[in-house]
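Every protein chain except one is present and positioned as in the full complex.
For clarity, chains are labelled A and B in written order, and residue numbers in each chain start from 1.
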Amino acid sequence: MESFLPGTASLIDCVDKKLLVVLRDGRNLIGILRSYDQFANLVLQNTLERIIVNDCYGEKERGVFIIRGENVVLLGEVDKDKEQDGYPNLNKVSYEKIKELHEQEIKDKKARELQKQKILLERGFSEEFGDYDLY
Amino acid sequence: MADQEQPITNSVEEPLDLVRLSLDECIYVKMRGDRELKGRLHAYDQHLNMVLGDVEENITVVEFNEETNEEYIRKIQRAHDMLFVRGDGVILVSPPRRN
């Protein structure tokens, strides 16, 4: 009998460490991983939510997050040497502003995708059933 | 008895048997995201996860010219030596043409 591992390739090493979590909608969460399970459902503490749109970013303190695994793209271990407050090459804007930009970006992306699919459908490519992010 | 000694058959009883018979042959794979692959099939499983060798990937993209408001279609071609393909992106697999 093959040994059945608990899944989520040794996230145990990441517990109690500061992590960057990238979500499917493009949001970034930075927080301390306190718990996880086999679906990569996560509990983050002292979470900072960051959104980047083009050359702008905004952030907000969020506290404790429980994240459903299916929305997780990746978890990154933050290198302390390279860690920085924000992004020097990007413009910092208010959270309200970046939220607005982010929503607009998603809307634009959806519209572009729809238009694109209409064209490609004529050439024998399949419809993506209204998904815009292809996950 | 004979069944046990001859486990690998060439009969096609279910769709994936057709994929099995394409092992070590060049196949065409249509993927989500307007991508197409051609490559030699080295491995697959029931999810249609695959490993392909000497892969030629074709991506179809639509671009807009903001000024003329025209859209045009562009093909991007990429090559991969050895590629693992996750099955959830696969739309269809076509075995090689047998003449």
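Operating definition for what follows: a contact is a pair of C-beta atoms (placed from the backbone, for glycine too) under 8 Å apart; a residue touches a chain by one contact, two chains touch by 3 or more.
Throughout what follows, contacts and distances are computed from a predicted model.
Comparing "20S proteasome subunit beta 3", "LSM complex subunit LSm2", "Replication factor C subunit 5" or "Transmembrane protein 231" against the UniProt entry of the hidden chain yields the protein name "LSM complex subunit LSm2". Here is the thing to keep in mind: the chain we left out touches A, B in the whole complex. Across the entire complex, the residue among A:L44, A:V72, A:I98 or A:L120 in touch with the chain not shown is A:V72. For chain B, the residues touching the absent chain in the complete assembly are 7-8, 16-17, 20, 23-24, 33, 40, 42-46, 49, 51, 53, 80-86, 88-89.
The chain not displayed touches chain A at residues 2, 4-11, 14, 20, 22, 24, 26, 28, 38, 40, 50, 52, 69-70, 72-79, 82-84, 87, 89-90, 133-135.
What we mean here is this: only the chains that are shown with their structure count from here on.
Taken in their complex, chain A has these residues touching chain B: 115-116, 119-120, 123, 125-126, 128, 134.
The part of chain B that touches chain A in the complex is made up of residues 30, 32-34, 60, 62, 71, 73, 91.
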